[in-house]
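Only one protein chain is missing from this complex, and each of the others stays in its spot.
What follows is chain A.
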Amino acid sequence: MGIIVTKDTRVIVQGMTGRAGTFYTDQAMRYAPSYVGGVRPGRGGTKHLGLPVFHSVAEAREATGADASFVTVPAPNAADAMIEAIEAGIETIVCVTERVPQHDMARVKRALAGRDTVLIGPNSQGILTPEQCKIGVMPTVDARPGGIGIASRSASLTSEILANCSAANLGQSTTVGVGGDTIHGIGFVDCLTRFRDDPDTEAVILIGEIGGREEEKAADYLSGLDYGKPVIGLVAGRHAPAGRRMGHAGTLSVFGLETAEQKQSRLRAAGVLIARDAADVVRTALKALQ
């Protein structure tokens, strides 16, 4: 079954007719037949990649019954695209766009208040339930269906660890990229909650890194209950110099300032099995599942 997206998910693409949108929609459609249409203001009524194009998300939803949207709109308009999808009642919104301004994301968060919408991203590789549905830009060659749920802040590390999992015969229930930006949609806690309820998920891998508060929140959540499934954690950036920005957003001086070691020990205290490094994650998972 997996979480959030399944073989029954019906996806529209906002920004489908753009260069990136065309490329990634084409790849995602080849992976799974979830795609039912696209949105491009001014191009409604045409077809692209064999799918109908609509003027607005509301129109597309009405005509196709879509419950998910893949947002590949360039950064200056990405927030408006997400808000349009939220207001049109789309249940799952996945935004892969990089470099969305923070104050724009703040607007998106305010638009999400009081709604059940699941937002994934931005600056995320997306979500993948192997052999059922792919909304995102991740590679799928190494993905296999199975019992490992992955929630990650890093696209590159997810690819790495997913490939290691599959090589060790550990398929995946769903992989979620929560995104590398400070202000983003769902986080580790949301993913953990859903993986716990998912009968297909046997163990969860959390791929964290320095900066932000995802690991701390996950530790708080896990220490309050008997999770019932093994949780394996990796926190990258143990040897990154303090106070400097390393690619992803992170190190503000007054919050999200815990070191990788501090994040690790919080997670460990909450029962998470901490992998020594990226190459140690699968071994740790195999041991936990024995």
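FYI, contacts are C-beta pairs under 8 Å (C-beta built on N, C-alpha and C of every residue); 3 or more make two chains touch, one makes a residue touch a chain; residues count from 1.
Here is the rule we go by: contacts and distances are computed from a predicted model.
The unshown chain of the complex is recorded in UniProt as "Succinyl-CoA synthetase beta subunit", chosen from "Peptide/nickel transport system permease protein", "Succinyl-CoA synthetase beta subunit", "Co-chaperone protein HscB homolog" or "ABC transporter ATP-binding protein".
Across A:G21, A:G180 or A:G233, the single residue that touches the chain missing here is A:G180. Contact with the chain that does not appear here is found for just one residue of A:S159, A:T175, A:T201 or A:T284, A:S159. Note that of A:A32, A:C191, A:L234 or A:I274, the residue touching the chain absent from this view is A:L234.
Residue positions on chain A in contact with the hidden chain: 24, 27, 75-76, 98-110, 112-113, 125, 136-142, 152-160, 163, 180, 182-184, 207, 209-210, 212-213, 234, 236-248, 252-255, 257, 260, 276-279, in rising order.
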